[in-house]
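Removed: one protein chain of the complex. Kept in place: all other protein chains.
Showing subunit A:
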Amino acid sequence: MSDAGQWCLIESDPGVFTELIRAFNVQGTQVEEVWSLDDQTLEELKPVYGLIFLFKWQGGNDSSRLHPEADLSVDENVYFAKQVINNACATQAILSILLNCPTIDLGAELDNFKDFTRLFDPYDKGLAITNSELIRGVHNSFARSDPFFLDQTDQSSSEKEDIFHFISYVPVQGALYELDGLSNGPVNLGPCTGDNWLEKVRPVIQERMSRYTSAEIRFNLLALIKNREDVYRTRIGEIDERMRHASNTNNSSELMQLSEERDQLLQRIEMEKVKFKRYERENSLRKHNFIQFIYNIIRILAERGELQAHIEYARKEMSKRIKDRAEKKKGESGSKN
């Protein structure tokens, strides 16, 4: 059990986020990673509720605001919560979209939460999120099932602690907003419609991506989208309608084309099912306590007299790594002279 109030680190993974949202009882959505913003990719993802940038500032990297603060007039229609706890970052990013989309079925608990905190100022909204036992509980259930809740930072980080940060983009009531967790309020980027907001946001995101890439800042770009299987099934329904019409008018070429489309959609539904099975499996591995498993493997190796050899191998690997790191550091300081 984690300490009351403690937020654990969770992985930045679409599978984690998709299941996280479902654990909140939110219906009909999923999270996908976005690799490119070209038309085709975006078309495939529609309808998109919002986009999320997730960053990790490597400890000590003091590149604060890479975006000048625009007019921060308070907009009561936009739900904006300040980021209060580092580890809560990803969940808060997702909420920043969910709580701004009236068309999403949030389920009773999040609906209540949204209502209850609607008139709080951004900081208090952030506090409410971090103090919410429901939200924190669901978030923490996706952390690794360690029997020891040490305050672990991301393992890939070396010495200093990492800072997590999110920036979300979401259309709200005819305007495109940027919600930066570390900022003081939402930023209005201009008018948009439900259809064209992705085109409007594309240059903004591309500019950020190139800036972060050149500054070597690691990031994920995620999209909160409508559940794909639902979308495909709806399309299949439309196609069935048209196929009925086509067969009535004996339009065989149209029928064939529609039939092909239908098959493709069925294939995609299958792929979605496979993907969700994979998410389920990965999440159960993530949450599983492997201590007994690991202990038994080691015990078996010890009984077979094979353990020592693997320890020696591990020592060599570690020495190699330390040496490489030292040489890398030397190289870097040398080139600065």
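In this text, a contact is a pair of C-beta atoms (placed from the backbone, for glycine too) under 8 Å apart; a residue touches a chain by one contact, two chains touch by 3 or more; residues count from 1.
To be clear about the criterion, contacts and distances are computed from a predicted model.
Q: Can you pick, from "High-affinity nitrate transporter", "cysteine desulfurase", "Adhesion regulating molecule" or "alanine transaminase", the UniProt name of the chain not shown?
A: "Adhesion regulating molecule"
Q: For the chain that's not shown, point to the residue among A:46, A:244 or A:281 touching it.
A: Reading the full complex, the residue touching the unseen chain is A:281.
Q: Quickly run down the residues of subunit A that touch the omitted chain.
A: Residues of subunit A in contact with the hidden chain: 144, 146-148, 150, 152, 155, 280-282, 284-288, 290-303, 306-308, 310-311, 313-315, 317-319, 322.
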